[in-house]
Structure formats: structure tokens, C-alpha cells
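Of the protein chains in this complex, one is absent; all others appear in place.
Chains here go by letter, A and B, matching the order in which they are written, and residues are numbered from 1 within each.
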Amino acid sequence: MNIWNRFKERMQGRKRKEQETSNEGKNSLDKNLLVNINHLKQDLGDSSDLVIRHFEMGGEPLIKTAAIYISGLVNEKNVNEFVSGALKVEASIEKMTQESSVVNSFDFIKGHAHSVEKVTVVSEWDKLLLAVLSGYTVILVDGYDEAITGDTKGGETRGVNEPSTQLIIRGPKVAFTESIGTNVALIRRYLKSPDLRFETMQVGSISKTDVAVMYMKGIASEKVLREIKTRLNKIEVDDIIDSGYIEQYIQDTSLTLFPTIYNTERPDSVVGNLMEGRIAIIVDGTPFVLVAPALFIQFFQTPSDYYQNFVISSFLRLLRVISFTISLLTPSLYIALTTFHPQMIPTPLLVSLAAQQEGVPFPLFMEVLLMEFTFEIIREAGLRMPRAVGQAVSIVGGLVLGQAAVQAGIVSATTIIVVALTGIASFAVPSYNIAVAPRILRFSLMIIAGSFGLYGVLMALFILIAHMSSLRSLGIPYLSPFAPFIWSDIKDSIIRQPLWSMNSRPRLINQQNVQRQAKSQKPVPSDPADSYSKNEKGD
Amino acid sequence: MEKAKISGWQLFVLMLLFELGTAIVINPGLGAKKDAWLTVLLGMIIGLLLFVVYFVLYRLYPDLSLIGYGKKILGKYAGTVLGVLYLFYFLYIAVRDLRDFGELLTASTYIYTPIFVINTIMILSVAFVLWHGLEVLARTGEFFFVILMMVGVVGTTLVLGSGQIDINQLRPILENGWKPVLSILPLTATFPFGEIIVFTMLLPYLNQPRLCLRAGLSAMSFGGILLTWVVAMDIAVLGIYVASRSAFPLLSAIGLIDMAGLFQRLDVAVVLTLIIGGFFKIAIFFYAALVSATELFKVKKYTSLIFPLSIVVLLSSMSVASNSVDHIKKGVELVPYYIHLPFQVGIPFILLAIALIRRHIKSN
Partner (left out) sequence: MRQRIGFIWLFLVLILLTGCWDQNELEDVALVMGMGIDKTEDGLYDVSFQIVNPEQVSGGEMSQSSKGTAVTTYRDKGQTLFETIRKISKEVPRKLSFSHMVVLIIGESLAEDEGLFEVMDFTERFYGFRSTATVLISRGSPAQSILSILNPIEKIPAMKIQEASKKTAEVWGETPDQNINDLIQTLTTKSKEVSLSGIALVGDMQEGQHSSINEQAAPSTYIEINGLAIFQDGKLKGWLEDKEARGVSWVRNNIQKTVVTSTCKENEGILAVEVRNVNTKLKPTIKKGEPKITVNIKSEGSLQEVTCPVDLTDPNVIIELNKKLAKAIEEEVNTSVKTLQEEETDVFGFGETLNQKHPKEWKKMKEDWSSTFSEMDVEVNVEFFIRGTGLRTKPLILEKK
């Protein structure tokens, strides 16, 4: 163990050193334009998408300049505006000759570069490289060891679409995109407050991915915010491709099947969470935004729960939790009851089960295990297939494996029902992340049920619940508000109380600025009888 | 010491699960025949008084456990001896409770499964939960408390609904006078109420000490009332003759439920819910033993003791009695009088007396 670690450290150290030495001494720009351009070409491997446009301007001597950008990453229109604005080839000649004695040409060009955002001057070589690779346009001027960069980011990106993984019936139909700027803007549109803060950092030593931490100042807990930032700063990897990377690097423990960080592609969901004091982490290049801290019950909630009647929402949430339990427990209960405790099954049902079991070649336990496994295969196959083939997969899976297996007497019909029920129930859980947990746990529960019956299942549940209550999401107990029990947070957990009665934000997540709305918001219509009679009189 | 903190509500939940634990299965006080419920109720009142004694000790030494203030009060050597005694006491009761549940399961549903296997699974789960510490135990408790209460409400409704209850079975009250009631009283007062002494090991972890008395008294009274209700229900359903002869009266009573052929033979479900209480009872005694051992032997982390001690508990649970009759007889005739009484009543009273006298001398 120790030797391995030391070996790894040494290897990493060597790598880092090599990189440092290769850049040594060249981290500043040269005064010669051609040297710089050659250097750039060399660094980027003479890549064909690197565009270098040469300009000559001014009187005598001619000032050689060059605009450099990477063709796929920029918005060509912006580039043209930037370049023509800055270099102003025709108009400049006169002015140049007049002023060249007073101002140097570099400042002159810089002074004219207004047409795009974020115009800065860089003098380090790696910053220049990063700018070019991020879609900036760089203007180099001969004779100066500085460069002017302008934000001309663009290129092909996906537009804002409807969400594809978190569908709801009622509510905003907008989802995040891969662009961090768009995503931040989507959130900003909901909260027109100066307290909405976001801090960007770059993670990944090679990918330099933009990661933004977004929170409501004064609502989000400073402690949690600090914790998140430390954890983000600790990440030292080459690349971050999706927010899933970040999630795995910053979660409290990875030795669990349960997700401890929430992810969503819905801006309204993020906004709601921000207003409860949670913190969002937006990663460039993925539409999935992380929200932390996340509680177990949060994965059973959808944004539309808040948009519709509270009774309906409470019922649906309850239903989802029940489905979760069903998908976790049904097969193991089926095995335990039929093979260990048949006395608990009503007589007619038991007789019918026994009749079906007659002639089935496998023990019930094997039968259920086999069918559950088959079902998992069908599900995985159907998920990854193109849509047209996917349907064929489900037809083959459903019809052939189910119907034919029963008719051939290999599997009993009840087993198929049980397996189908678990499958359907696991689809009723709104968050895919948490629906995966029972799929795996189910198998171990089945093995325990097959060996020890209900007693085994109960003991396994003890272990499961103990494990879940030992989890924390950024320090917040995962099973709260149930364990530890927090009465004031029950209002928005497995049930949802009417909006007007939810005066305070969740207590565990948020200790400051608890009040969410004015008290006594219960709608009190003026007496309809009164207005009716008045109207009548008026008529 | 572990850096855990539990809230007043969590203490309440743990105490309630603890009270219901084994007592609901092996009903204390059925020796008093039809007046069993009365004995339980009186036992509860005595138990409440005992808890007040433990509470006063806790207020005198709010940061210390029983072992800790035992040393302070009696001096280093005598205190250590006392601590070791209590360590064995906690271990022994954990062992007995483990055996109780092994017996329950092998007698009711797992006829052919060796009791050793049943106990092994139980102690492994207990060890797993304790591994994560007191906070996790408390949170797990909160979760299962809700389940237990729901099953309790449903079960009671079903028993009432199936029309099995005959109040006349409870009459006449005090058929044979006060004598049998009073003679059983030491049993019901110590089991399960006096056993609350184990919580003296947990009280230092309470985050709001002012809630201690309230949580304790309410948990014990609520638990006592539930136990009284269960005993009375057992007798009203089964009749005293069947109830006092059956090894696990609650099981027999629930087994009679037959609602429209759909809810029937619920005893297996009941056995399992009873295990919930038992689990926590074993876990709390085991935890107390672990904490005492760490304090006595100055071990850094109690987790390193879990594995060896669970093997000790497991093996002792096999050898603590030769058969179920022996086990239950010991539990009714020997343990309450020779073990519970001195440890729950005698020693704490002496400790309190000495502590108060010392205080008095000091202030003068």
C-alpha cells in the first residue's frame, strides 16, 4: 500500500516537473510578431483550424499585426467586428500619422477595441494559449510583447430545449444547455436579486473546465459554501467532462449506492433549491447542474409538486416513496412469504400459488432471481438501443420471455407479476439516481430472503437504514428530517403543506434568514355573499 | 468518549423502544394472573421513582457516566471494581436479551433453524449499527419507532375489530387480594422499568440536559401504559388460563386475528415487529457495555472492542442457559432478585447517599 502510494506520487511529481521545465523561460511573449506566430503554430501542432490573419496598418513604418483565433470556437461575426473595430485599417492611417509620435500603436489599437466583451491584455504565453483555446480572438502587434484578447466565443452549441429527463406536466418547459453562460442566465432570469452570487473557477489541469458555484448570499449557509469551495479546490485532475465527475470528487462518501448530491437539468428546480439555501454547482459542457446538500427525500420530489394542489402533491410524493419501497422489497417478500411463511398468505391465494408452482422446474428463489436478472438485462438493452430497436427489444423481452416462459411452464405467472411490479414501481421514482439503488440492493435482499426469510430481510433493513442514517451530504444528515426528526421540516418532505403555511425555509440547511414569506398568507377571499348582494343591489 | 450528541426526542425514542423491547414479548407480571396489568402499572410507578434517582445522580455529575461518577464517589479502586461489575451486568443482560429473541424466533417461526445462527445474524446487525456510533443508532431508532407505532396501531385496530376482546376475562379485579400483585411487583419494577439504569451510560451524550427528565419520564410512562394495555389485551383475548400458560402470549393473541380471511396469521409479522424492540434493547445494553469497557480500560476507540465483545456476547448467549425452560425460569426467579435489585436499586441508592453526604460536608 505505502510503496504503491509513494510510487504514484513520484510518477506524478515527475510528470509535473517535466511540464514545468518545457515551459520554462518561454512564458513571456516575444517582441517579434513572426516569432510569436511560429511559436503558437508549433505549440498547437500547426493545427488546421488555427486561423491567423495578417494586417498591416499605419503609415511608415507599417505596423504589422495579426489576429489569431480557432475557427470552430468563435463567432465569425464577432471576430470581424472585433478585428475591424480594433484595427480600423482605412480610417487609422491618418490618425496614426498624426498621433504616432504621442501614443504608441499598441495602446492605440487597444483603445479602439470596444466592439466585443472582455477585452484584456495578456503578456504570459500560457494565458494567451488558454485564451485562444477558449474561443477568444488574440491580436498580436509587432514590436510588443503583449497581446490583446477579446471574447468572441461562439460556434455551434445546442439551443435551449425542453428537458428530456425530468418531464413534468405543469411548469416551465426549459432545460439547461451545455453552455455555462446560458445556464447562469437561465437562473438569473428567475431571481432578479443582487444577492444571487456566482463564483467561477477552473477545474482540470488540462480541460480547464469552468465550474461555477452559485448561491444566494444571506440565505445559503456560509459553512457549507466554504466546505464546497474547499472540496472543489482540492480537485486535481486532468479533465472534467461532466458534472458527474465533480459529484464523485466532492461527495462525502463514495461507498454507498445512494446519491448524496442532487442533479437536475431544470432551472426552476435549481432556483427553488437556491432559495432554500442550497448551493448549485454549474459545470461548463453539461446540462446537469449539481445541487447540494441533498437529502434522501429530495429525490422523491419534483418541481411540479409546488405548482399544483398540495393534496395531490402530497399523495404523489407518498406514492413515489411507496413505489421505491415496492421496488426494493417485493421480490424478497415474495420469496420469504411463499417459502418461509406460507401461513401468512390467505388460503385461496396460497392454493393458487401452489398450483402454479406445480411443475415449475426451479425452486422459487432461483426462479425469481432469474427473472429479475432477465428483466435488468431487458431494461439495460432497451435503454441504450436506438428508439426503433428499443421497442423491438421491449416487445421481445415482454412477450417472449414473459408470456412464453409462463406457457412453457418454466416460470410461474405470479413470478412474472412480481417482477413486472418491481420494474414498474422503480420507474415511478422521479430521480434516476436513486432508482438505481434498489435495483442492486434488491438482489442481495433476495438472497437473504431465500436463506433466512423475513427475519433476514428485517435484519438487512436494519443494516440498510443504519447505513443510510450514517450518510451525510456536506455534513447534513441524509435521512433528515425523519432521522434526526425535525418537526418543522416535515412540512415539505414526504408531504407538502400548502404554500401559505410554509413560512420558514428548511431548518437543517438554513439557519440564517429563516423567514420565507409573510405570515398568514392563507387566501381569505372577501365574503362572496357580500359582494353578490351588493352587485344585486347595484343592478 | 465518542463525540456523539443525541437530542431529547432521540432519547425518548430509544427509551421507549428499550422499554417495549423484550417486555412486550415475555410479559412480566402474568404471575399475578388477572391483575397482571395492575402489577405492570405499579411496576412502572416504582420504575419512575428509580429513574428520578438516576437523574439526580446525572445532575450531580452531568458530564460523567455511571462508571465515571462511580469512580468519583467511591474513589479510584472501589469505583473501578464497581465499574467492572456494571460492565458484566450490562453484558449479561445483553446476552439474556439476545437469548430471549433467539428463543422467541426458534419457538414461533424458525423451528428448525439453530438458535446459534439466529443469534449470530442478530449480533452482527447490532454490531454493524453500533460501528457507526450512537448517533446512527439513535437515528435508526427514530425510523423504526415510526414503523413500530404504525404496526402497533394497525394491530390494535385489528384485534379490536375482530371482536376477540372480552373485558369480562379481566374480572374480577384483585381476585386473590393484593398479595400476588405485590409478590410479583419486584419483577415488573425491575424488568423492564428498572433496567433503564443502562441509560446512565448514555445521558452524558444528551445535547440538551434539561430535556432529560422530561424525555425519561414520558418514555417510561408511555411505555408502561403500552405494556399495561398489551398485558390486559392478552388476557382479554386469550383468557388468563391460556395467557399464563403460553410462552409468548402476544403472539397467541395476534394469531387469532382473522379479518375477512385477508388479514390472518399475523403472528409472523408481529414476531418481526417485536424484534425491532429487541434489537434496540440488545444494542443499548451492548453499547453501554462497550462504553464502560472503554472507560475502564482506557481504550481509545470503542469500535475496536465491538468485534471481540460481540463474539463474547454471542457465545455467552448460547451457554447462558441449557434450554428455554431453564432460561425463562432464571429470568423470572433469579435475575430480578439477585441481579436486578442490587444493580438497579441498591448500588445507585448507596451512590446517591454518599454523593449527597459528601456534598453536604463540603458545603459546610
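Criterion: a residue touches a chain if its C-beta (ideal position, glycine included) is under 8 Å from a C-beta of that chain, and two chains touch if they have at least 3 such contacts.
Note that the coordinates shown come from a computational prediction; the quantities given were computed from them, not determined experimentally.
Touching the left-out chain: which of B:Y241, B:F297 or B:Y338?
B:Y241
Considering the whole complex, which of A:F176, A:F340, A:F375 or A:F485 touches the chain not shown?
Hidden-chain contact among the options goes to A:F340.
Of B:S7, B:N27, B:S65 or B:S108, which one is in contact with the hidden chain?
Here the residue in touch with the unshown chain is B:S108.
Give the residue, chosen from A:T256, A:Q356 or A:T374, that touches the chain omitted from the document.
A:Q356
Could you list which residues of chain B touch the chain missing from the display?
Residues 107-114, 117, 120-121, 124, 127-128, 131, 168, 171-172, 175, 238-239, 241-242, 245, 252, 255-256, 258, 264-265, 303-304, 306-307 of chain B touch the chain absent from view.
By the contact criterion defined above, which parts of chain A meet the unshown chain? Give residue numbers in ascending order.
Spelled out for chain A, the touching residues are 338-340, 342-343, 347, 350-360, 363-364, 413, 447-448, 450-453.
As a working rule, only the chains that are shown with their structure count from here on.
Using Cα averages as centroids, what's the distance between chain A and chain B in whole Å?
So the centre of chain A lies 47 Å away from the centre of chain B.
Of all residues in chain A, which touch chain B in the complex?
340-341, 343-344, 346-348, 452-456, 458-459, 462-463, 465-467, 469-470, 477, 479, 482-485
Under the touch definition given earlier, write down the residues of chain B that touch chain A in their complex.
Listed in rising order, the residues are 7, 9-10, 105, 109-110, 113, 118, 121-122, 124-125, 128-129, 132-133, 136-144, 146, 261-262, 264-266, 268-269, 272, 275-276, 279.
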